[in-house]
Structures are given as structure tokens and as C-alpha cells.
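The structure follows.
Only a single protein chain was left out; the remaining protein chains are all shown in position.
In order of appearance the chains are A and B, and numbering begins at 1 in each one.
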């Protein structure tokens, strides 16, 4: 089930990434690359940081075809995808929590410290979007106050704590995905925001 | 012969990268760093993704001296290098296909899936230029429609398919370099372009 959710999430990330690339008038290759980086960049960075090889898409390269296919299919469907704004926000929220849980699992498998398990979940959930924004030459959207990384962190903590308390893993996977998904949806609906640190004077001048 | 072409291509990449740094008024250190990232970044990223250590320039650090030397030599010669526009475009095209073939070889050596062999070639050929543009704070040039990554992909596919069909490796190296080089030169001469995905409405607002 986690695997099916993973594929759906990856395809959804690829499609929203393709729209971001389209807004910058990129060519088809750029569209595919931005889609790959967004959908697979988080897991890739996590595996590099944890020295966890081979990478998911090196082991199973058909994931790359799925991502590029979803991205290219978005081009003729752009108007439709755009109209489906809410479904995609929900898929994106699902992706965030599914990626987080998968990242935590990899961290647990690698036997790292609990803090790093949570960090592995957060990197998997959020780094793809950050890399996309760097390649598109934006200040990463995730730093602008949306409750995104925080949802990933809470999901990871609840998931790991639940496992530690002896709750069966299937129950924890489902429970923390529902929790994180609900949190993220509420955050979008009610425009919950992280406090910002606004600071004006420039130290260097 | 591939090795000689590799050194020529690396030096040529370093020199065009130095001009890009000069256009942004970087200091000498910036010039060297941009040159190293452009000339060696593709191979480095490929090796990190494939867990293929030690990196080329860690094993043979004199490559770093070659790159920095070529970059610094470009400073007094800028006007001349600029006038040699065509030779440098050709050297850049040579670099693209040579890097691609080398990247495919590393992938084959590492025993990865054919799709990843092609990806290894493309990463080696194109990632250096993408990293250069990120550090120079541009949207990567490669996403703007030029037939660049596509040439790398076609070169890689032909090279790998030829080897698979039992053609001797020397012949395939020479053949696919000539093919890729010709394709890229024609693409520049006739301004062949990838189709773009132009999309205006912003989904997030």
C-alpha cells in the first residue's frame, strides 16, 4: 500500500513540477529534469547523506520513466491540471507525508539516531521542492511560511514514537499518514503559517 | 585517444566557464571555482549518484591544476577567446559527446541498468553546465531550448546499443563521438530547438 501511495505521489509531484517548469518556458528536457529532481531529489539527497546505495531510481530505473512520462503528459493537459487545483494540493499533501514515512523507514533501517530518523523523513519529504526552486532560480517556497516542513516533522515524530511504543508498523503507517495529511490539509484550508523572522538592517554594510 | 579528448574538453570547458565568471565580475577564486564546477561537476555528480569512488579529480588532482590553469590563462586572453567563438563552440560540442561516452563507460563498468547507463552519460555531459548556471544565479541555459541534452542522450543510446550489438568498442567510441559532434554542430548551425512548454497561469495563487 505504501508502495502504491509512493507511485501516485511521485507522479503527482512530477505533474506539478512540470507546471512550474512550464511557467518558466522551459523546453521538454527541462520539464523532465525538473520533474525528476522534484519527485526523486528528496530521496536521492537522503540516500547520499546516509550513504545508502544504490539509489532508488538507480535500482529501479522505471521510476524515471514514470516521472518523465507524467511530466510530459502534463504538457497537453496543462489547462486541465490547472483546473484540478484542489486534487493536486491533496496529492501533494499525500506525497509529503508518504515520502516522510518512507524516509523514516530508511533511517530506521540504517540504524541511525532517532533525531536523524526524523531528519531523514523531513529531507525525503521536502528537499525535492527546495531543489526545484533552486533550479528555477526562486527563493525556496518552503521558507515563506507555509506549514510544510513542520507537518513533515510532526508526522515523523509521531511515526517514530509510535513504533518505539510498540504499536504495529501497519497501524502506525496508516495512522501517521492520516494525521499528517489532515494537518497539511487544515493548514492549507485555514492558511496556518509559521512565524517569520523579518529582519531589515544589513549587517555587512 | 579518449583521454586526450577528455583533457582538451576539460580545458575548453574551463575557459568558457571563466568567461561566464568574468561576465559576472567574479574574483580569481570565483573564476577557478566556476571552472572546476563546470568542467568536473558532471563527472563528480555522476560518481556520487553511482557511489563510484574515488572521484576522478581526487584520484588525479593534477586535473584541478589543469582546470584552474586554463581558467586563469583565460583572463588576459579574454578578447582573443571571445573572437574564437566558433572554435570554442566546437570544442564545447566535442566536450559534450566525449563526456557522454566516458559517462556511459563508467555506467557500464558499474554494471547498472541500460537506462542508467544513458543517464550516467547525460549527467556527465550536461550537469557541469547546469551547476555553473545555478552558481551564477541563472535559470540553467540548457533548459532554454538548445539541443544539448538531447544530443547527449542520442549519443549515449547509439553508443550503448552499438556495444550491445557487438561492434568493437574503439569503433563505437569514434563513431558515436562523430555522430554526436555532427548533430550538435548542425543544431547550432541551423538553430534546431527543442519544443518548449510555455504555460502562463500560476496554479498557486
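Here is the rule we use: contacts are C-beta pairs under 8 Å (C-beta built on N, C-alpha and C of every residue); 3 or more make two chains touch, one makes a residue touch a chain.
In this text the structure is predicted, and so the values were computed from the model without any measurement.
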For the chain left off this view, which of A:112, A:161 or A:188 is in contact with it? A:112
Note that chain B touches the absent chain at residues 16, 18-19, 21-31, 33-34, 44, 48, 53-55, 57-58, 61-62, 64-65, 75, 78, 82, 85, 88, 134-137, 141
Missing-partner contacts on chain A, residue numbers: 48-51, 112-113, 115-116, 119, 130, 134, 137-140, 142-146, 148-150, 193-204
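What we mean here is this: only the chains that are shown with their structure count from here on.
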Give, as an integer number of Å, the spacing between the C-alpha centres of chain B and chain A. 29
